[in-house]
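Just one protein chain is left out here, and the rest sit where they should.
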Amino acid sequence: MNPTSAPVFSAAATAAPALFSRFRAVREQTEALCRPLLPEDTVVQPVIDVSPPKWHLAHTTWFFETFLLREYLPGYAVYHPDFAFLFNSYYNSLGSRVNRADRGTLSRPPLQEVYAYRAFVDKHMEQLLALQDTLPAAFQELFELGLQHEQQHQELLATDIKYILSTSPLAPAYLPTPALPAFSQPAPPVSWLPVTGGVHRIGFDGEGFCFDNEQAPHDTYVADFELQNRLVTNAEYLAFMEAGGYRDFRYWLGEGWELVQQQGWEAPLYWVLRDGQWHRFSHHGLVAVNMAAPVTHISFYEADAYAHWRGCRLPTEQEWEIAARQFGAAPTGTFLESALYDPQPLPPDAPADQCHQLLGDAWEWTYSAYHPYPGYQRAAGALGEYNGKFMLNQLVLRGGSCATPESHIRLTYRNFFHADKRWQFTGIRLAR
Amino acid sequence: MNPTSAPVFSAAATAAPALFSRFRAVREQTEALCRPLLPEDTVVQPVIDVSPPKWHLAHTTWFFETFLLREYLPGYAVYHPDFAFLFNSYYNSLGSRVNRADRGTLSRPPLQEVYAYRAFVDKHMEQLLALQDTLPAAFQELFELGLQHEQQHQELLATDIKYILSTSPLAPAYLPTPALPAFSQPAPPVSWLPVTGGVHRIGFDGEGFCFDNEQAPHDTYVADFELQNRLVTNAEYLAFMEAGGYRDFRYWLGEGWELVQQQGWEAPLYWVLRDGQWHRFSHHGLVAVNMAAPVTHISFYEADAYAHWRGCRLPTEQEWEIAARQFGAAPTGTFLESALYDPQPLPPDAPADQCHQLLGDAWEWTYSAYHPYPGYQRAAGALGEYNGKFMLNQLVLRGGSCATPESHIRLTYRNFFHADKRWQFTGIRLAR
Amino acid sequence: MNPTSAPVFSAAATAAPALFSRFRAVREQTEALCRPLLPEDTVVQPVIDVSPPKWHLAHTTWFFETFLLREYLPGYAVYHPDFAFLFNSYYNSLGSRVNRADRGTLSRPPLQEVYAYRAFVDKHMEQLLALQDTLPAAFQELFELGLQHEQQHQELLATDIKYILSTSPLAPAYLPTPALPAFSQPAPPVSWLPVTGGVHRIGFDGEGFCFDNEQAPHDTYVADFELQNRLVTNAEYLAFMEAGGYRDFRYWLGEGWELVQQQGWEAPLYWVLRDGQWHRFSHHGLVAVNMAAPVTHISFYEADAYAHWRGCRLPTEQEWEIAARQFGAAPTGTFLESALYDPQPLPPDAPADQCHQLLGDAWEWTYSAYHPYPGYQRAAGALGEYNGKFMLNQLVLRGGSCATPESHIRLTYRNFFHADKRWQFTGIRLAR
Partner (left out) sequence: MNPTSAPVFSAAATAAPALFSRFRAVREQTEALCRPLLPEDTVVQPVIDVSPPKWHLAHTTWFFETFLLREYLPGYAVYHPDFAFLFNSYYNSLGSRVNRADRGTLSRPPLQEVYAYRAFVDKHMEQLLALQDTLPAAFQELFELGLQHEQQHQELLATDIKYILSTSPLAPAYLPTPALPAFSQPAPPVSWLPVTGGVHRIGFDGEGFCFDNEQAPHDTYVADFELQNRLVTNAEYLAFMEAGGYRDFRYWLGEGWELVQQQGWEAPLYWVLRDGQWHRFSHHGLVAVNMAAPVTHISFYEADAYAHWRGCRLPTEQEWEIAARQFGAAPTGTFLESALYDPQPLPPDAPADQCHQLLGDAWEWTYSAYHPYPGYQRAAGALGEYNGKFMLNQLVLRGGSCATPESHIRLTYRNFFHADKRWQFTGIRLAR
């Protein structure tokens, strides 16, 4: 998900060893994601959206160093004076930095030094957490934010790694192919779940952590609507392709149609036709497209064109959240921890009256602009840049994906990307 | 305004001579706008957003020819077979056309021939209107749309002409300076008008014409809010400038801050400093900035940054319409017919408890994405491209401007532009 | 030709009335070229290479005003203080100016005012020439340069007007089609004229005017070679096209091959296929290609690829001048004064042992970089920018074209363009 949502602070106090244990678990997850990579894989940036894995490893570390160690650990000296320039992402408050487009030109510091940097910061974080009883409440909030921030980058690592490996004609596998049940069975037919309109409350109002962009809870009005009970499958999307969907301007927004022509889009990202059969590049190399699985790696424009072709539409984020609160999230979603790195097909016997795949599997494009909720205020200081300054010209996605850590997602979570982006695990659920 | 909103059809039947008289009045207004121009002025396109006046004159004519004469006038032969290629704006349904960026490279057909084309079409329109009793209801709807479409281009003509003349260091005046009262008095202090929240109905539900993007009327929920009773003035905006507003990233959206730096923005479009005093290029050449008048020619980014600096925000389009319906539009707005081409200052004694300048003077940026209203459907055929395909990545503006024909605007009117556009008469009204 | 060659000064003294008469003749030639144009035609700049005719009319006038009237006419006040900004072409010495790419965005001053500017300057030039006996020798040199400069712009006017009118699908004719003999006869077979190598003297060493880039006369060594006795014809070039010349990278320089693919070149500029027959846009609208006429409007890359395909090569400029001095220039070339605006076919009985079309008809690409001759020095002051600063990355063309004034060309004349340019009357003569 987009690593740019500032926190709302409500984490409960916990003992220092437990805190450090949680800290280590999150940090270890990041490193585990990078372990199958070669040093060469951690440096490149084939397109501006994709950051080098080495950069993610260092940037998340710089975040703890900058917002926690420098603020709260007495006598802390930064690991290297140039790392703020190298690993600041977009905080104007924290000074100048490498242009985003140039992240892939920097071979130094090498991967091993980035790991040394991580170890250095981790060691000092352990010292800092031992002092936690003496620290103000703000510390705990920032600590939680640091963890959530690193989880956001775990999803980006999963998707950036996929993109990086995909650029090679060698189609290298990130991981060996998992032993999965053969997918010979089609997905169950879609059903439409009705939602009664009216004034509903949305936004985060629970315990624990949320980002500031989920605040404050507020009322909103929607009319009656229906929502599909599962994600759109590859088979359904292929029908759109075969019906000439990519060649008929009538289904497309104007900007989308221009992109289709300029980029020569005729299928989701990563799809290639081999010997008359559609394959796709995956974390396990090139594999046949599983027609029962949810379609993913499509832009908002493609999601919207598909909806038009079906005579339906995409939901708004308000509709999505209201429906999700009503139906509850089924516990069967696919998350990062599964190490499957692909949205999974629904069992053929999945109940037609339940709403499936709301959390996990694939982010769901909504036809809602990523704008501030009523009453939203940017925080003061550098963290005020975490979120608010991105609230224009992007669309909200909901529900998390197969690359989202399960402990990171919730029904009120607002992810956001520009309409043309395809390298995230993005999917479609229709409304009408 | 952006000439891209397809019609909803509810015009009442009228006798043919009256129809033609109204037709001629609209057509004449367009030509009157171009009368002060030289042939040279009607050809150039200094930036892609600005179309040559000659193109506007021809394109509006092509619209009547294509959607009315070719459909309904028996035996009608088009004026010239290449004009569809030359003067189609963006209708994929109607075939290929000159690239938008190349409109300013075409010296031919010359202005005189474009006027001949107008006369040819007008003459045939008179013949067609004489047949109106025999024509289906759809004809009348298209006729109304043709008039409204031409009115949209009248506003664009006014703003494009201004831009075209502004590129010359000679700062030529489009018109002689009007005799206006000296503007020695400051604007009245702003007051905040409270609006009670709840579920309100918005969208067009009246008699007569509206564009399809104003449909259908529907309920929406807003919380309590307050709205300023007048537009932000040049004096108020200058205070933002002098407080360093253009140099402090904290007030800006990320994309806006990049633009400020790339483009070197430090004032509204057309402002220049001469001998220590701010002037602006206007339809009357270079004139001193009237500090009591509404600020105009600012992008959404500037409007939003100004609001941040004030500790306020921009309204949503829902809030704007709910407030406007509650307060009513004062009758004193400045419209195209005034031939003033500038938003006018409010009298110092304007009542503090009224909402001024809602219609006319300057389009008001809202913090609402230009998305479809609930239940919106694109029309079939070419007119389905009029509007719906633009419903992404633009922002809604409300209320019309000093370049909008008075008969063209209403409280439900949804204009839309990208956030960086500055050449329209755009202004600011704050909410909180 | 490229208006960028500073003068060498050797004009003989002449009486003032005769001088003014010559001045008027050159000035009138320029205006005659623009007379068939509409004001709209004089404003646009469809590509950066092409300047608006209005700009040419004003720039040549500014040249006389700046270098002669301001220097030598006592009490002269410039016509308008902003015209130096508007009509300076590229003289850094003379201050800032409109970006070249923006010349086509300026509708003002209008054409009529540019003519008024011309009349104003002409009137003062008459006054100045009346004083000529009192003026230093440098005056006469600058006067001659002003005339030659204006003649250079006459050629550019002819080619820029052609390009401007060509952008319209209406294919408007600049002039009615001239009554020419039917071109039913093929061109005579080409013959190869031998030239004996050795040390030869080249460069301008005669009486009268030359540009500084033709100086100084100097020795050069060439080996024995042969040169074709006429220009390559359209028929011969079409054979290259039909043999797949535009689809085989082996004939092309690397940069040329990239251009062929990016631009989709498959014929000379202005050629279009209509009903299976090649036509070309001309000053007389769209006409069938005369296969006996010299090919023109080809880039250096195309000339060089054609030569490769023939197993020949392009001559160097040294070879061209040595041959031209040996064979002499036949008097039958086509020049601007003919108002034909097309290179003309050679009579079928043109003698095989003469060298035809050396002067006039089409500029001949040489495989010589436009570099300074030995001993070349830039002049001091603004005129030092006339020429020397362009001496890199361009190629020399020789011999003048059908758009060159006959009194302007000579065998030592060095014209120069970048290898990709096609809008001049450029042609091919092979060597081996």
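For the reader, a short list of remarks on this structure follows.
As written, the chains take the letters A, B and C, and residue 1 is the first residue of each chain.
Going forward, a contact is a pair of C-beta atoms (placed from the backbone, for glycine too) under 8 Å apart; a residue touches a chain by one contact, two chains touch by 3 or more.
These numbers come from a predicted model, not from an experiment.
The chain not shown here makes contact, within the complete complex, with A, C. Among A:127, A:168, A:196 or A:263, the one in contact with the hidden chain is A:168. Of the listed residues C:127, C:263 or C:393, the one in contact with the hidden chain in the full complex is C:393. Summary of contacts with the chain left out: across A:26, A:44 or A:362, the touching residue is A:44.
From the options A:21, A:107, A:127 or A:261, the residue with contact to the unseen chain in the full assembly is A:107.
Even with one chain removed from view, subunit C keeps its contact list with that chain: residues 90, 92-93, 199, 218-221, 223, 249-250, 252-257, 300, 367-369, 371-372, 374-375, 384, 389-393, 419. For subunit A, the residues touching the chain absent from view are 38-46, 54, 82, 85-86, 102, 104-111, 164-165, 167-170, 172.
Just so we're on the same page, only the chains that are shown with their structure count from here on.
Taken as a contact graph, the chains are arranged in an open line, each linked only to its neighbours along the path.
Between the CA-based centres of subunit B and subunit C the separation comes to 47 Å, rounded to the whole angstrom. In whole angstrom, the spacing between the mean C-alpha positions of subunit A and subunit C is 60.
The residues of subunit A never reach two or more other chains; the list is empty.
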